[in-house]
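Notes to accompany the following structure.
Only one protein chain is missing; all other protein chains are in place.
Chain IDs A and B follow the sequence of writing; residue 1 opens each chain.
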Amino acid sequence: MGYLSTICVLGCINIIAVLGMAVLTGYTGLFSIGHAGFMAVGAYMSAALFLQWHVPFLLAVPIGGLIAGASSFIIGYPAFRGRGKLRGDYFAIATLGFSEAVRLLFNTTYPVFGGAYGLNGIPAFTTLPVAIGVTLLALLGAHNLMTSQHGKVCIAVGQDEVAAQMMGVNLLRTKMSALFISAVYAGIAGGLFGFYMTYLSPNNFGIGKSSDLLAAVVFGGMQSLVGPLVTAFLLVAMPEVLRFLTDWRLVIYGVLFVVVMIYRPQGLFGYREMKFDWFWHLVARFRNRKQISANEDES
Amino acid sequence: MTFFLQQLISGISIGAIYSLLAVGYALVYSVYNFTNWAFDAFMVTGAFAAFYAISLFFMPFWMAMVFSILVTSGLALTTEVVAYRPLRARQAPRLFMMISAMGASMAVVNIANLAFGGAFRKFPQVAEGSIRWGGVSIGRMDLFAAMFSFVVLALLWYFLERTKLGLGVRASALDMVTAGIMGINNNRIAVIIFGISGVLSAVAGVFYGVKYAVYPYLGMVTIKAMIGSIIGGIGSLAGAVIGSLLLGVIETLISCYVSSVYRDLISFTILVVVLLFFPSGLMGTKTVDKL
Partner (left out) sequence: MNNPQAAAGSGRILDLKDVSVHFGGVKAVNHVSLTMDKGEFIGLIGPNGAGKSTLLNLVSGSIAPTGGEILFKGASIADKTPDELCHLGISRTFQNIRLFPKMSAFENVALGLHGRPHYSMLQALVYSPGVARKDAEVRERAHALLEIVGLSAHADKGAGDLSYGLQRRLELARAMATDPQLLLLDEPAAGMNEEECETLTALIRQIHQQFGYSVILIEHHIKVVMELCKNSTIYVLNLGEMLAKGSPQEIQSDTRVINAYLGEKRTTNGRTRRQVSRGC
């Protein structure tokens, strides 16, 4: 039972980070190979907030996420400000640089963060209910965003940013927002991760982790939340089942990246939106009933 | 003063390696508008090929270099044909091509990791010791690496500027579609460009391996080369060289006078500064979208 619970918690944590990646890469079309860096920021910051300044867990994690979001401006603004075809590539390079720089910083900062020895003694506050609860909230938030006008703007930027700009879309703001959201999500996932593993090491957040996140979006499908969500969970659960393949994980991902891009770029569930209509009908009915009783009260 | 000069030369020597890679990048993206993320895989292949050529087959250095170049170019061409060409043919979005390149890189680098293990291998020294010149001590190998790199770059320059094939490459860099219409075989251009990439990354990989060590994740240094070409500006091969040399020098000087631990942090900061204040790099050309 504990084993299954571990897979679920780690799966949820991965889902949260992947949802952020879906917003950035799946919807807005921006390639990042450095989101482990944002996870690291969220993880270390929320742990430090708790251990050093006794900020309660349920506050420390979101704040850690926001700090990760804020750090995204360092690469977002310079990379997205300019014009030109290669800006997307510059951004990708910057994410890689950022991730490595972050890892280096945490690896060499011994006070508070433990440096190369890692950070110990984080209490295990991320229980299964917590993980599931945050995941559901994250999913709801991402769904609301992507079905809103903001989401459509992201999609437009991802498909043809020149045309989008002509129709009044502010490219800089859109891209920085998408990046911010994805960084916050990654940061929150990182925070939950720290409070689950009870120990953090800079090696948790290397390029392999960033590749994992990207893989979930690539395989799960562009412009979709369901696809990456399911894939994110599978990518955590399957290696456990297929132990012998763990070493080859990154090789397999690499080959699959090429194969998927050539033969099925839409991934598993690409370009399909989740529909929660049944849920909103319920909400609408509930609201109507409230309205009716309010009217009765008045008269 | 001599200390400073020494560091300067050391910086130039590492910058020379960066510039080999940066030119490889610049070449690919000036023609295809695409960053070849698999470059780190090429570099690692070059380093390991040469390493095993010397340690297993006891080849002399020059032969190992040739062997390495052949193997790496082979890999480069395979990658181009398997991972890039199909996508280019159907004009896939840039994001998809980046993902494919990333995949190729991940596959090759991690196969190397599994096959050879993560240990740091020391290259058998080729040119030992250092020479003294006016009070400054320069490592022989550093000198050799720098000179060899410049020779390679000069050969490349000659090829691009003075040969007919090179002209075809430059024409493709400006406008691939028109070049194709004018009778330039686009597939042959691809072969040439990725072949050159193979040569450049093999040489860079070998020298990097000699200077530091050979290990599967050695390709991470290609990010420095990318930064170097951003500094120099897109659309300019000379800019890529200058940008990389500058990066190598600044990196070395700062890591020497301030702190060596934060070397990567320094190049990242330089990247951010350049993106903020020099959007077209130092020598880049402004590009205009064709609407």
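Everything below uses one rule, namely that a residue touches a chain if its C-beta (ideal position, glycine included) is under 8 Å from a C-beta of that chain, and two chains touch if they have at least 3 such contacts.
Remember, it's a predicted structure, so these values are computed and weren't measured experimentally.
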| item | value |
| --- | --- |
| Selected from A:72, A:107 or A:177 as touching the chain missing from the view | A:177 |
| Listed residues A:148, A:203 or A:246, member touching the removed chain | A:148 |
| Those residues of chain A which, in the complete complex, touch the missing chain | 141, 144-145, 148-153, 155-156, 159-160, 162-171, 177, 181, 223, 271 |
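To be clear about the criterion, only the chains that are shown with their structure count from here on.
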| item | value |
| --- | --- |
| Whole-Å gap separating chain A and chain B, where each centre is the average of the chain's CA atoms | 32 |
| Residues on chain B engaged by chain A in the complex (per definition of touch) | 29, 33-35, 37, 82-83, 86-87, 92-100, 102-111, 114, 220, 223, 226-227, 230, 234, 261-262, 264-265, 267-269, 271-272, 275-276, 279-280, 286-287, 289, 291 |
| Partner chain B, residues of chain A touching it in the complex | 25, 29-31, 33, 74-75, 77-79, 81-86, 88-90, 92-94, 96-98, 100-101, 104-105, 108, 158, 162, 207, 211, 214, 218, 247-248, 250-251, 253-258, 261-262, 265 |
